[in-house]
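Provided herewith is a single structure, encoded as structure tokens, for subsequent inquiry.
The complex appears here without one of its protein chains, the remainder shown in place.
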Amino acid sequence: MRRNNPKRELWFAWYTTVIFYNFYFIVFFPVTHAQPPPHPYWSDALVANWFGHNHHGLIIGFGIIFAVAGLTAPQNALIAYSMRRMSVSRVFAWSYLVLYSVAAIPGLLLLCVALSVGALRPARDPAQLHWLYDFGLLSFTGTMGLFLIGSLVWMLAILLDKNRVLPKWFGYLNLCNALTEVVIAPAWIFHAGVFSWNGLISWWVDIVVFGIYTGAFLTQLRKLIQREDFGDGPLPELTKPHRAGASLAGTAP
Amino acid sequence: MNAKVRPLVIWLILSAITLGYLALDSSADDHGAYRASSVVTTIAIGLALVKVRLIFREFMQVRNAPALLCRITDLWVLLIGAALLGSYFIGLAAR
Amino acid sequence: MTEIAEAGPPPGADRQPAEAAGKPARHIPGQPDMWVLVLFEALVFTAYFAVYLYHRSAYSGLFLRSQASLSPWLGTLDTLLLLTSSMFMLRCVQAARAGAFRSAMANAHLTGAMGAAFLASKITEWFLLVHGGHTFTSNQFFMYYFFLTGIHLLHLLIGFIILGVIIYQLRGPRRRSLELVETCATYWHTVDLLWVLIFSLLYVVR
Partner (left out) sequence: MKRADGEKILFWTLPVTAVIWVSAFFLFPGFTHPMSPSMTAAQVAAFYRDPGNLSRIRASMILFNWFAPALIPLLMLIVAQVRRMAHRTPILSYCLVACSAGGPAIFLVADLFWLLAAFQPARDPQLTVMFNDLAWMTFTTAVPFLIAQSLFIALAIYLDRPDRLVFRRWVALFNIVVAVALVPAAFTGLALSGPMAWNGLLPFWVKNIAIAAWIVVMSVVIGQNLYQRADGQAQPAAAEAVPA
């Protein structure tokens, strides 16, 4: 990033997002084995065994997540910014920002805390380990509303937008992502089968949809930044000292 | 065909297929008790795909769309058919 | 998928001139973007169906016994209602295209009425089943039954919002975006299309 690259803030957010997803994938799949999720129907003994086996992976992996989870913020900021460029009320951007920022706690960090506590003392009473296991994985899988409403907010903003900031088909894809948050709901009910938290439909189909959606929004946000034309003009505050930059969609309070 | 009459004709064809299902339904049964039948399953899926293609072509007006969309929707019908029949018969084999 | 989106006219592009010139230009009705949703959802549902059919043939006894509690008549009625709604939707689009907005409006309302009848029929069926002791958690068959009909019904409810967009577009003389009407119609037909598959897979397949 050149220091004077007018898009440096946007590229910063985009690259941080990509970096975060890399951390996320490495930690959740190979390091902690928290994804694909272990079985919800395991007995206390099997759960205790799982914690014993993955002790180091869980502690180190989630340690990495605790260190880098804040990097989710630029992603939410960039998406909120995309909505500020649209011809819709700023309420959309703010709603998305708050929804997805709050979602990091039940949707990510509680899982890391619960499974770390389980891994901390694998000799703990297996019934308690089982409770921690259920707590973590259900909190992670079962956090639906924040992502559901967040996706719908982004969808609505894209569909209403007249500035063609993001393509309409991507708006519709948001609906597909929102629907996976409905399909995941039975994970709160079933201990086994296709709708349980690691089931064929609730996990595998949903993760494919989520993967396509994530790939699509990363590419679309990248295109958005490439298209953005700030020119080489002076920085906002140079021309208008007071609450300057009203011309820039984002800078106004 | 007249653009006003055409939807009606398509609707009649689709409804007739739907009603045909009822006959198919009872043909497979042994005095009210349902029996497994690969023939009925295959016909049911096949008829559904015919209806799906009709809905694509006529109701969704792919008929008048660029060839690319025609090809894609046809490909989708085949894809759905292959997935449905494939999973059904793999399930049978795995039993 | 991107190709479709880019192959068609850009969103909002005016294609009146081509039609006015008398050339029956081949075009995708509405936004090509909606087809991404249609094709994507069709694939997602195909995945659900494939999982269901696989389990069904693996445990056919239980599925057949449970399936006998469904009324094929109600299922057929549901299908006919949605097919009829789709026909009215097509006529609505044709009327809007011809500038006959009054007729388009009438057809849009008929579409909605058929959709509402489907909704009522579905809720009745659920009510009867639950009263008969068959719920989401009863067994494998009813798990799939309630899931597939439920997620489909959710699509129908979204369809009502979309129908609202059509009516809103048709009502105001200054709005009347044919493109939006066609886009919304495409969605509505998808709800019909998915039901046709669900009907044959839940009620007819043996």
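As written, the chains take the letters A, B and C, and residue 1 is the first residue of each chain.
Keep in mind that, in the parts below, contacts are C-beta pairs under 8 Å (C-beta built on N, C-alpha and C of every residue); 3 or more make two chains touch, one makes a residue touch a chain.
Just so we're clear, the structure is a prediction, and the values are computed from it rather than from any experiment.
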Where the missing chain makes contact, among the chains that are shown: A
Per the touch definition above, residue among A:Ala80, A:Leu111 or A:Val205 touching the missing chain: A:Ala80
Residue of A:Leu46, A:Ala104 or A:Val208 in touch with the missing chain, whole complex considered: A:Ala104
Hidden partner interface residues of chain A, rising order: 6-10, 12-13, 58-60, 62-74, 76-78, 80-81, 84, 93, 97-98, 100-102, 104-105, 109-110, 112-114, 116-117, 119-121, 124-125, 128, 131-132, 230, 235-238, 241-242, 245, 248, 250-251, 253
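Heads up, the rule we're going with is that only the chains that are shown with their structure count from here on.
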Chains touching both chain A and chain C, listed by label: none
Central chain (distance from its CA mean to the mean of all protein CA atoms): C
Chain located farthest away, centre of chain B as origin (C-alpha): A
Rounded Å distance between chain B and chain C, as computed from the means of their C-alpha atoms: 15
Centre-to-centre distance between chain B and chain A (centres being mean Cα positions), rounded to whole Å: 39
Multi-chain contact sites of chain A, meaning residues that touch two or more partners: none
Interfacial residue positions of chain A with respect to chain C in the complex: 164, 167-169, 171-173, 175-176, 179, 182-183, 186, 189-190, 193-195, 200-201, 205, 208-209, 212
Residue ranges of chain B in contact with chain C within the complex: 3-4, 7-8, 10-11, 14-15, 18-19, 21-22, 24-25, 28, 32-37, 40-41, 44-45, 47-48, 51-52, 55-56, 58-61, 64-69, 72, 76, 79-80, 83-84, 86-92, 94-95
Touching residues on chain C, where the partner in the complex is chain A: 1-2, 5, 11-12, 31-37, 40-41, 44, 47-48, 51, 55, 136-137, 140, 143, 147, 151, 154, 158
